[in-house]
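Note sheet for the following structure.
Omission of a single protein chain aside, the complex is shown with its protein chains in their original locations.
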Amino acid sequence: MDAIRITDVVKRYPEFTLGPINMSVGQGEFFGIFGPPSTGKTSVLKLILGLLTPDEGQVEIAGRDAAEMEVSARGISMVFQNLALFPHMTGRENIIFPLKERGASEAEIAERLDLVSEVLHVSHILHKNPAQMSGGERQRIALGRAFAAQSRAMLLDEPIAALDARLREEMRVELKRLQRENNQTFVYVSHDEEEVMAISDRVAVIVGGRIAQIGTPEEVYNEPCSLAVAEVIGSPPMNFFEGRFSAEGLRFESDVLETDIQVVCTTQKGGAGTLGVRPEDIWLGESEGNPSFKVRVSTVEPLGGYTIINARIGKQIIKIRAPGQVALEEDAWQSVSLDARRLHLFCAKGSRL
Amino acid sequence: MTDHTLTDRQPTDASRGYWQRVARDGDKMGFWFILPTFLLLLFIVIFPLFMQLYLSVTWWTPLEGIPWYSAWEVFNWGENYWFLATDPRFWGALWRTALIMIVAVPAQFLLGMALAYLFIDTFPGRKIFYSILLTPMMIVPAVVGLMFFLLFQGTGPVNAHLGLPAEFSWLTDVNRAMISVIIADIWQWTPLMFLILLAGMLGVPSDQLLAARLLGGSNWQNFVKIILPRMKTVIIIALVLRAVECFKIFDLVYIMTKGGPGVQTETISVFLYKQTFGELEWSYVAAIGLTILIVLSVIAAKGLAYMARKQG
Partner (left out) sequence: MSSIQINNVTKRFGDFTAVRDLSIDIEEGEFVALLGPSGCGKTTTMNMIAGLEEPSEGEILFDGKDLSSLRIQDRNIGFVFQNYAIFTHLSVFKNLSYGLEVKKVPKPEIERRVQAMADRMSISHRLDQPASSLSVNEMQKLAIGRSAIVEPRIFLLDEPLSNLDAGFRAYMRAELKVLQHEFGQTMIYVTHDQIEAMSLADKIAIIDQGKLMQYGAPLDIYNDPQNRFVANFVGSPRMNLVDGELREERGALHLMLHGGAEIPLSGKVRADFTRDGSVHGGSFGVRPQDIYFGDKRGSNDIAMHGKVEVLERVGPKRLAYLQVQDTLFLAFDDLDRLRVGDEVPFYLPSDKSLAFDMKTGRRLGGA
């Protein structure tokens, strides 16, 4: 039985419509929801939690229709984007709040508090007020509060967005371990694509108010089912080339690249389309059996373990990810080749071929 | 889309009892909370207003010998208003009141603005000066009237300092009496302008001001281009508020000059006061009162409309 199931849910707003949404989260799954900002990701969480009611469709929690359940009876806790810590309470009081509300015994409260503070490394700040804590500490207290309640599922709305880059990386591992060790169901919303892809068992990509794709990070990364998904997954983002398919569907002629690309596309004969190539699938230099062309180097970003090269072809700028440390001259011409096995083709309407 | 709605849960039918349902429904709850205040407003404002309208189209005064609700017996088809239109005493008072308002309000506005500007940044003693600056506003207007009455006496400190003889009267000469009243009003109410305008100035985001400075803007340029435009709403509030209040000016005038000599320094409120308690012409007063109300409402409405437009 799924922990959470959302069927054909629609929620209408003045500016746009969210849905229809269909998704299910298994018990003990780390489910990520990713999309550009302000596209309804938070609304999905609120629909699960019960703060919002769907205009159409159904939300089920552990098999039961959520419409019949009060918010407090659903057994779901949430970590909000702004944390919503009680400012007049200490860290300790914040964490044990849900337990006290539920009327848990002193012994149980003490036990949960110990467990939670140990896992989240907050024992030394329990006595402080939120105002006296750093951003990272506050985040962990907020997580602790949601966690202490031992709920059926935890919803996290960009919980680590406010932290430093380094701290975020560390917290990611902590969150993942927390989730796995306790076999908790997590629904994690973020607009940081790298974060969601790294941490989730499965990901739902929301674009334009609808779910564009659901799958494991591998699937979504390697086989984006539409242009919309391909555009948002991957840092740096995928490079796109507009063009046309030949009449027999054997070649793709790009407006920008001089050479044609050999493709075998049985469904699309003629017509416009888009070719997508990820930066790491563009290699420096020519390679056997792969289409190659020349580009003009614009800037070079040395990141240590790998290098990102911004290069011009015609009026377009493409990004190339090369392993290791590469020294290239700006404005120099460089030949590159595309990994023919890892090309993504999209038809004119945007779906994958 | 930024989703500002936290929740849109509707009350379910599964709750018994009217009051339980009220507790769940924001709209219903709002109605019951507003009701007491609404009833209060009804009795204190709306009912008297209709009473005033009713009386203003009759000849009724307490001397007629009939209770007020029987005033229809002396119905006069609005002749009071006709009389009003040709009453020189009324127009004189109106003109004088308007004059005071037109001079005093802009003066205290500019003064308040200048003072507020000085108070944006901290400086040593700011807190003390702030308290001192606010005191005039906190003194009972009648007392302020008395203060200036004493100050502007022929034998008083003002004349002494200016080296003027005791015969040089401030309060019995019509023009100079107006000046003294205006000065008193400015003295008393500049602090209010200062307070409101300072709040408006401090509401301007400080990082935008900083950005303006970094771009090379001098203090004056930043004031005119950044602070002032953002204060439009606050300025309107301050001006409308004080203009309406100033129009009703009573305490200062009554205590300093009693409206005299004769009726030559009467303002509308002083005039109404004398008519009400001296000559007992209550229906006439009702008519005047209603007229003034309409005039002031128009001013305030214009101000509110401007603000509403600015809010978008």
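Lettered A and B in written order, each chain numbered from 1.
Here is the rule we use: contacts are C-beta pairs under 8 Å (C-beta built on N, C-alpha and C of every residue); 3 or more make two chains touch, one makes a residue touch a chain.
No experiment lies behind these values; they were computed from the predicted model shown.
When the omitted chain is restored, the residue from A:Pro217, A:Gly243, A:Gly273 or A:Pro291 that touches it is A:Pro217. Residue-wise, the contact with the chain that is not shown comes from A:Gly234, picked out of A:Gly40, A:Gly91, A:Gly234 or A:Pro291. Only one of the listed residues, A:Gly208, A:Gly270 or A:Pro302, touches the absent chain: A:Pro302.
Residues touching the missing chain, restricted to chain A, are 36-37, 134-135, 164-167, 169, 172-173, 176-177, 180, 191-194, 197-199, 217-218, 221, 231-232, 234-237, 278, 280, 298-299, 301-305, 308, 310, 317, 319, 321, 325, 330 (touch as defined at the top). Taking the whole complex into account, chain B touches the unshown chain at residues 205, 207-208, 210-218, 221, 225-226, 229-230.
As a convention for this text, only the chains that are shown with their structure count from here on.
As a whole-number value, the distance joining the C-alpha centres of chain A and chain B reads 57 Å.
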